[in-house]
Structure formats: structure tokens, C-alpha cells
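The other protein chains are all here in position, but one chain of the complex has been omitted.
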Amino acid sequence: MLKVPHVTSYLTEHFAEDAFGTLAGYEKKGGYAAARKALTEMAPGDVIELVKASGLQGRGGAGFNTGLKWSFMPADSDVPKYLVCNADESEPGSFKDRILLERSPHQLLEGILIAAYAVGACTTFIYIRGEYSFPADQVERAVAEAYDQGHLGPNVLGSGFRHDVVVHRGAGAYICGEETGLLESLEGKKGQPRKKPPFPAQVGAFGMPTTVNNVETFCHVPYIVNRGAEWFRGFGTEASPGTTLFGVSGHVVKPGLFELPLGTPLSEIVFEHAGGIAGGRKVKGVIPGGMSMPILPAGQLDVPMANESLRERGTMLGTGGIMVMDETTCMVRVGCVISYFFRDESCGQCTQCREGTGWLNKIMNRIERGAGQSEDLGVLLDIAAKMEGQTICAFADAAAWPVQGLLRHFRADFEEHVRLGRCPFTASFEL
Amino acid sequence: MPTLTVDGRVIETAEGKSILEALDDAGLLMNGVDVPHYCWHPKLSVDGSCRLCQVEVEGFPKLQIACNTVVQDGMVVNTTSDRVRKAREGVVELLLINHPLDCPICDQAGECKLQDYAFDYGVEKSRTREPRRAAKKRVDLGPTIVFDQERCILCRRCVRFCDEVPKTRELAVFGRGDRSVIETFPGMELDNPYSMNVADICPVGALTTKDFRFKIRVWFLEDVEGLCTGCANGCNIYLGIANNKVYRYQPRRNDDVNETWMCDAGRLSYRDIGAPDRLQYAYVRDATGSLEAAGYEAAIGAAARRLRAIIGSKGAGVIAGVASAHATNEDLFTFRRFIEALGTETSGVAVPKGDADDLLIKAEKAANAAGARALGLGDASLVADRIRSGGIDALVCLGSDFLGTGLLANVEELAGLDTVIVLDTHKSEFSRVAHVILPTRHAAEKHGTLTNAAGRVQRLRAAVEPAYEAHPDGAVLSHLGKALGLPGFDGSYDVRAVSKALAESEPAFSGIHLDSVGDRGRVLIDPDASQRDREPEGPNL
Partner (left out) sequence: MISTGTRSKIEAEMERYPQKRGALLPALYLVQAEHGYVSSDTVRELAEIMGLHPVEVMEVVTFYNLFFDRPQPRHHASVCTNLPCSLRGARVLLAQLEEHVGSKVGEPTDDGRLVLGHEECLGACAFAPMMRVDDAYHEDLDLEHAKSILDALE
């Protein structure tokens, strides 16, 4: 089935056309013009300044200013510098990068070329999660085409800039989406995140200065170069410019991908674009940005989907993966599923994460079984507090936040399980 | 020099040091400033994963791990705040939820960092109602170590040790998340010359040595500072003593000598102390040619009579002396005086040799070869040559190394001597040719100093008393000297006085004696002059 967004904008405008995935088809739509412009008419520093000015935020979950991140790379360097494309998309609820890889690999490569030129990287490693076989094939095919046409290699687009791309497939570990876990994995090791400092811009892939950006982040770059920072700022909010790809899943009529400006109200996405709740039921809660992000209750869906506004509601944009749950949903079961995932995927380095994820999961399961006690709710929150902000990487936070969110907004569900000694949500999704 | 303030205490440190290193260098870590830690070890790379050493650093919103936070000049650190305490409680509680809590049957109980910190930071009652993780209880990792996966807290000290110190890489963490386990590669063993150190650095009872397992509860043990005498490195150790018995050696940190490590062979050499082949009596060969146990005084008398007879008939020049490189500086100083007083010119020291590596293990398999050289004792090959050429009628030999160092083809080469007197700790082949055998004390049973391969003079303490009459070599020589009427020998042996006399007489030892070397030892003066030949063997592989 063709994976085409239900709502498109500049990034996904041509996604219905298969040819857009080929070099010729992509160039026909103006592809690689931005790379030509950057590599031949702009100084690397100007590219960084332009992207900074655009306000582009990383689309991998943390939302850091992309141009600023690029500026951390040493300008002068005796050693090779690397760029890494994080295509290890594994955040539950997220599938936008997969569609970008499948439908527009050249759009990604063009963004990579511009970024590589800006930071002075000689090689880009595209780290694609192991399960994404088809997307990886598409990227490898596009890379081969690009080499063939001189868009990669010793003299990119005739500009004299040399650049190589290596496609690297992961092997099934969520933690490799964390940028230093990814670097370890790229180096042939277990994907265990590194202590920081040093940061990747100083000591990254294979010990060299490295910048890691998400697939979608790269894809925005050619449009910024072509059309300017002001144009880009015409989309989205003051603090969060541009469009992004919202992935909507769960109990909606029309699940799918939606390219919309940042700041679009969550209720608009769920009820207008995604067609509302299936079966005429009511919404109960929505996870707004991938599973790591705390859930929002039905009453808070007016929130604009941008970090600055979501933070005020105690959650974040994350990867823009929106999971919608209807009124039948048992939030303890949701907690079981979420905590199982984080238990399964913890790399196991840090005490709090290795032990805390398992403990959270065991308590969730016990409450769902009907063997919960009223103290358990406090213990859950206490474990989450002990995990949050205390570990090498943000995985433990990502495991703690959803638990906090569920108990903040759906404590009654938990209390009801404890009180009745069973799960009262007979119509809920099955575990 | 960056300066940091920890809990109001100002500490100077070198550039690039972490907070924990700065505290450790200042001698304050867990000794004035408590920053508990599991994965950090002063001699291993930083892991940063146990998260126990989190402290507050001014200017950082989050707690920082002290092991990986490099000191910046003016840094202000708080290790006692509520936030820090809560973080520690969190780590300890989370480690305990899957820990078996089998302290009553755990060998580590009493020296377990989890037990200690659970006491200091633990919640009073475990809040977990969940079943604990089940794992393998008695994994035989190799010839020396047994592993309990349930007790393991995954600090990875053992993994890093094998990677970084012997560089043998036997151990790794397999799996992911809470299914992570430390294991060897299928079919491979943890088997390297330093393997037992992993039991020392394991903060819990996960790794235990087969040798020490279930022998005694550690709280019955008294740790006495001492030295390993297995080779010329002079590794600093604790002797674990109970009821006048040595149960184990463990390395004692001395960054100038052995850091925090020791080799397995040296560690297991404690077994020599109470070995069944210790010499518990003196022996004298009777008129029928049979070697019989004898009282110590009688044996000294017999030895003196034989030597006096030889001196009377042929002069002292036909007597040879062989010293032991196991003997202390004080023993050897007394030996030298003994030889000089006798008036013979044939003496030397026998030094056993073996394999060496570039870590700790030295080729010279005796603790004081360098001391012997510093005292001017030459190689015992001179003695062997003169015996072979027929110029020697009597031999006074300290220890049995003279037999095992290849200087003699076999013990029968000594069969033709009129008199063979041996001072030794253990039974040996000498029993076939010796006329008098006098029991001596093991290094663990006497005070004194030893000079290691690097010329460092270190303190030896009597940790246990032999259960039978045995004296240090120096005392035996003193008794023998008195019995022979040698000038300067009154039969007394005050090791402290001998050590000071040595320090006054020998320029290399100037000011260096038993009471002045301190915990970490002192290097000989002008080692170029006195130590020209030190550590003559390269790695002998």
C-alpha cells in the first residue's frame, strides 16, 4: 500500500508520485537545486547561519535548534568530521521517518549534502533501524544513483566538495536511537549510550567530531536553503517554525501521516484530519509525541502541537507520534504496555533504569491482575522520581514520564483496579 | 592547580582530575568525605553507570556523577544535601529489589558495599512485593573464581579489570536491560595470572575465590599489613588473620608498587605459612648417619661443634655461606657480619628465577634479591664453583634456593662436604645431605624490611607466631655466632637495633630502617650506585 500522507505540505507534496523517489524524478521537481546553491554559492558558515535563523528544531524528539547544533562542530579540524543521519526510528507511535525514507530518499540525501557541507563532514553514516529493510533498500538504491550521477563522491555536483555516504543497518535495539547509543552501535558495539562529556561534536563517531540529525530534520533543510528562513518561519509558531509530520494512530477513523504546521491544535489533528474517534465513541486520552511523552486527557486536546505549549501541559512534542485512546481504554493496560516496552529496551547500564523499568512493569502488571494495593500508586511515582534525571541518557526519563502522566490524569483508573481487585474495563483493548 | 570546595573543605587537585579522583588523591574519599560508589575504581576506567556517586555541583541543575565530572577551578560540591541522600537511597533501593538478600550465607557479608550502603542509605523495609529475578547461583568461571549472578549488581568492575589490567578480556556483559548478565565466552574460562583480583574489587558477594569461599566469616579476620614474598615486586598486602592463622592474602594499595593488585600465585603463597612441610624441629645427623629431630639448642651446639672442628683443622676459608633472597635486609646484614666474623671469603646469594610479565610479576622469585645485592652479596655461583673445585668443606646455607636455581646439578654435589648446615622454613632435598637443619621463620612471622626490585625498602610485620621454636635467620646466625665465639655475636637479635645499625652502616640505606619506611616504603639512596644490577632479567617468557 502506498504510504502517502493524508495532508501534505512542502515536504510531502510529491509523495503520491513514485518517481519522486528516483534521482531523475526528484530533480524534475527541483531536487538538488538547494544543494547546488549551498555548495557553490554559499560559505559553510552562511548555511549554518541560515538554518539557525530559520529556527529549525530537530525532529528526532529533543527539539534542539539544528543550526546551533551544527555550530558546535569545530570549524577547523585536523581530523575527519562525520555526519550521522539518525534513521533508527523506534519510538512507538512514530513512523514518519520510515515514510520519508521510502518515498523521498533523495530529499534526505540533499539535506545531508547541505548539512555535511555546512559542518565540513567528509562522510555521512545513515543509521537505519534493522527492521526497516525496505526503507533501507530504497536509501541504498538512491545512494547508488547519487554516486552514479556525481551527486556523491569526490566532486559533489561539480562543486569540488567531496562527500561519501555509508548506509548502516541497525539490528533491533530502541536505545540506538539515542545519539551516543547510535554511535556505539555504528562502531560495532552494544548500543549503550555514552557518558557526556565529551559530546559528539568533540568526540563522536570513531572518535571524531560528529553531528547527528534525524531524517526529517535533514529533509527540511533543502527547502530552507531554497526558499529562505523567512519563508520557513511562515509555517508554525514563532518558537517552533515549519511543518512537521504528525503520525496518528490508535482509535481514530483515519490513522495516518499528516504534514501540518507546528502549533496545529491537537484536537484539529485528531478530530478533523484523522476523522475523530472510530465507532462514535468518545476520546479518553492522547499521547501527543511518541510513547515517551506523558499522556493528555480528553479535556486538554486544545493544546497547540509545539513544544512551548505542550510543556505547559506537562508533556512534549517528541517525535509527533500521536496515539489516540477512546473511552473504552484501560489506562492500567496502557501502563502495562508502555512499561513492558521500556523494560525490554533499557540497555541495562544505569542502575535506576535497568532496575526501575522492570519494577514499574511488575507493579503495573500486578495492578492490572487485580493484586494491586493502594501504596503501589505512590511506589510507582516514587520509582519514576528516582529514575528521572539521574542516568547517562534520557531513556530513564522517557520510561518515567508516561507513568507520571498516567497517574496524573488517570489515577482513578488505577484506584478502581485496586479497589475492585480486578480490571473494570471489560471493553478495553486486550492485553 | 584547580581548587574545589567539597562540603566547605577546600581541596587542591591536578588538572583534569574528576571529583572522585581529587578526593581520593587528597585521602579524603570515604575518609572524611563520603561519596559512596560501586562502579568507580581508582585504577580502572570510568564507567559512570552505577549512579551512586551523584553529588550536587553548583551551577548544574541536575546531580552530577562525581566519577565523571572533571574539576574546574572554583567548583563547589555538596555531598551531604537531601537531594544527594535521596539519590543514593534510590540507587540502593533499586539495587536491592532483585538482590537475593542471602547475607547470612554470603562470604562477602561484613565487607559488602551493598550491605554497608543499604545500612547507610537503605529504606528500612523493602517495598517490593515482586518476585526477585532468578539467575545462576554457582557459575564456575574458571580455576579460581565462582560467580553468583543473582548477587551481581552489574558494576562491571570485573569486566573492566580483565579488559584493562591483564588485558585478557575473559568477561563481558551479555544481554540487555534487566536480562544483562556477566559471563565468559562459551567454553572459555576466567583464567589469567591476576584473576583473583576480581573478587577483591567486586563490591558485593557475586565473585568469590574458590580458595577463600566458606572458610571463615570475614568479621573474625584481622587484617595485618604485610608484603607478598612470592617475587621481587614486593606487593603490599593484608594478611587476613584469625586464631594465629593466615586465611588469605589480599592486595593493599600502594600506587608505587602494586596499585591495588596482586598476582594469583602470590596471593595463594599464604598457604606456605601453615604448610604441612614446614620445619617444626631442628634436625641433627647422628653418628649412624641418620637425620634425627633435635632440640634447637642442641642443634645450634652441634652446628657450632662441627664448624669449630673445621676452623680448627683447615681454617675458616673452607667454609662457604649462601644467603637467601627470601631473607630480610636485617637477616642478610647479620649474615654478612657472620661471614665476615668467620673470616671466609666464599659467600653469595641464591636467587630463584621464573617467568615475568610487564605488570607485577618479576622474574626473581624472592622478595629481597635487590636487598641482597644492595648489601654487597654476590651471586652464589661463586660458592658452587668453589664447591665443585674442591676448595670447600663446610656450607652454611639460608633456605633451599641454592638447590633449585641450577647452580648445582643436584643435591649430591654437596654429599662430599664435611658439614652442611641449613637454616630453612620448609623441608627440602637438603635433608639428604645436611648435618644440621635449623627451623626459621616465614616472612609472615617476623619483623624486618625487604627491598623490592625497584629498590624500595618496605616494612614486614610479624602477623602470626609459629607454634614451635623457630627464629628469624638473623637470630639463628646470632645464636650460632655466639656458640662459635665470633666477635660481635652475643646471641641476641633485636631486629629494630639491627635495622638501625644497617641504616647507619650502609650508605644506600642511610636513614632507611624498619621504623622510618612508613606504609609505602622508601627507595634506596642513590639507586644508581647501589642498584646498578637491579632487576637484571627482562621479561623471561
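Here are some notes:
Note that the chains are named A and B in the order they appear, and that numbering of residues resets to 1 at the start of each chain.
Everything that follows uses one rule, which is that contacts are C-beta pairs under 8 Å (C-beta built on N, C-alpha and C of every residue); 3 or more make two chains touch, one makes a residue touch a chain.
Just so it is clear, the structure is predicted and the values come from calculations on it, not from any experiment.
Listed residues A:Ala35, A:Leu83 or A:Met291: the one in touch with the omitted chain is A:Met291.
The chain that is not drawn here is touched, among residues A:Thr12, A:Thr180 or A:Thr329, by A:Thr329. Touching the missing chain, out of B:Phe60, B:Phe119 or B:Phe185, is residue B:Phe185.
Check A:Asn86, A:Thr124, A:Ser185 or A:Thr244 against the missing chain and you find that the one touching it is A:Ser185. Across the entire complex, the residue among B:Val173, B:Val204 or B:Ala369 in touch with the chain not shown is B:Val173.
In the full complex, chain A makes contact with the omitted chain through residues 1, 3, 80, 89-95, 97-98, 123, 129-134, 166, 168-174, 185-191, 205-206, 208, 247-251, 255-257, 287, 291, 321, 323, 325, 329, 334, 337-338, 341, 344-345, 347, 429-431.
Seen from chain B, the chain kept out of the figure touches residues 169-176, 184-188.
Basically, only the chains that are shown with their structure count from here on.
Centroid to centroid, with C-alpha atoms defining each point, chain A and chain B lie 56 Å apart. Note for the complex: chain B touches chain A at residues 46, 48-52, 54, 62-63, 65, 68, 70, 86-87, 90-91, 93-95, 97-98, 127-130, 133, 153-154, 173, 175-180. Residues 173, 190, 195, 197, 343-352, 354-359, 362-363, 366, 373, 375, 379, 383, 385-386, 389-392 of chain A are the ones that touch chain B when the two sit in their complex.
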